[in-house]
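Only one protein chain is missing; all other protein chains are in place.
The block that comes next holds chain A.
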Amino acid sequence: MSFRKRNIGLSTGVDRASALNSTAQPQQAAAAPETNPGIRPSPDDGRPTTSTGSRSLDNLLAGHGGLPIGKTLLIEENGTTDFAGALLRYYAAEGVVQDQKVHVVGMPEQWGRSLPGLIGPADTADEKPAKRKGERMKIAWRYERLGEFGAGVAGSRAPVATTGDQASPAANGDQAQQPAFCHAFDLTKRLTHPSIANIHYIPLARTNEPLLISIHKRLQAAIAQSPPNTVHRIIIPSLLNPTLYSPEASQPETILPFLHSLKALMSAPSARVTAMITMPLSLFPRSSGLVRWVELLNDGVIELCPFPHSADALATSGAATAGEEPPQGVLKTHRLPVLHERGGGSDQNVGQDWAFTLSRRKFEIKPFSLPPAEGDKEAQEGAGPGGMPKKADLEF
């Protein structure tokens, strides 16, 4: 008990120092959440965050509602699809719309011209919940007709949907008051925005310096030259992809110092940078030590596992009953910014199985649940009445 008292005394005694500290900090804190619509304090601990351009990814990031400033997000993708590229485009488009400075490494200007077109600030999401409620009634009706077999599935699925919807109107309410934090984009349209010309492209041109060092220098110079309140987004598509990067770039002594220095660049308190990096896992499997180090040097690590095409039929049949788009793959969160830096745990999103769906208008991440196996008639019939006889068969 007495320790507490003394601690209090101690802290008041040093109040002058801490008061000065606190005067120093509010200056910093005041500088952070100034009237920049692209930045809002995290509901979790108040640190400034910025949107990734897709709301469901924002919501996935450990309760911060966005990517915290100074953090990197690594998106790994299996196979030859480019879902991660779509996420990058949303991220870049959001940066353009929010007048942030976007740095794109290793992509031509063509890439910037193909950013998805702006639909508007969260207006699509506003009309969606109402529509979805109607749909859910239908879902419930359908499951009711299915009888007791589907009851368990319906019961487990419906609450998930409702909690998701309850959360999103609340978020919408917040956003309605403020200027939009996250926008909706349409992949089939092209973004036209005055500040799209401000995208800073860093080509992977050969210089007499090693490639990654020169990239770092250019990033650093660009960030240093910009006005102090500028928010930066660094986009590194398809890191280490051999069609873009030379083989020596994937040597640990080249790539790891680069990522380490990128981390250093971003963790400087005066800098306001976020970064998103994608990496093809088919070429650099997660089981290799190099990739593990790349992951360790990033603050957030997300893995996309798209379903192979053969699974489409099954997935569609499962989703057809739900009246929603079929999941296109599984998303795994290996590490989330801030949360895992502190030690992990205590997030409702950790440990969930996630499915993602990329549609024309959004990249949606939902809890993954296996659809009721409709085509599998024999198994269903066998499972119903034949529980006990089956066991006997087994004992035989």
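The definition used in the following text is that contacts are C-beta pairs under 8 Å (C-beta built on N, C-alpha and C of every residue); 3 or more make two chains touch, one makes a residue touch a chain; residues count from 1.
Definition applied: contacts and distances are computed from a predicted model.
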Listed names "Dynactin subunit 5", "AAA+ ATPase domain-containing protein", "Large ribosomal subunit protein uL14m" or "Elongator complex protein 6", matching UniProt entry of the absent chain: "Elongator complex protein 6"
From A:80, A:208 or A:270, residue that would touch the chain that is not displayed: A:270
Absent chain, residues of chain A that touch it: 3, 6-7, 9-10, 14, 16-18, 20-21, 23-25, 28, 44-45, 213, 216-217, 220-221, 224, 251-253, 256-257, 260-261, 263-265, 267-271, 286-293, 295-297, 301, 334-335, 340-348, 350-351
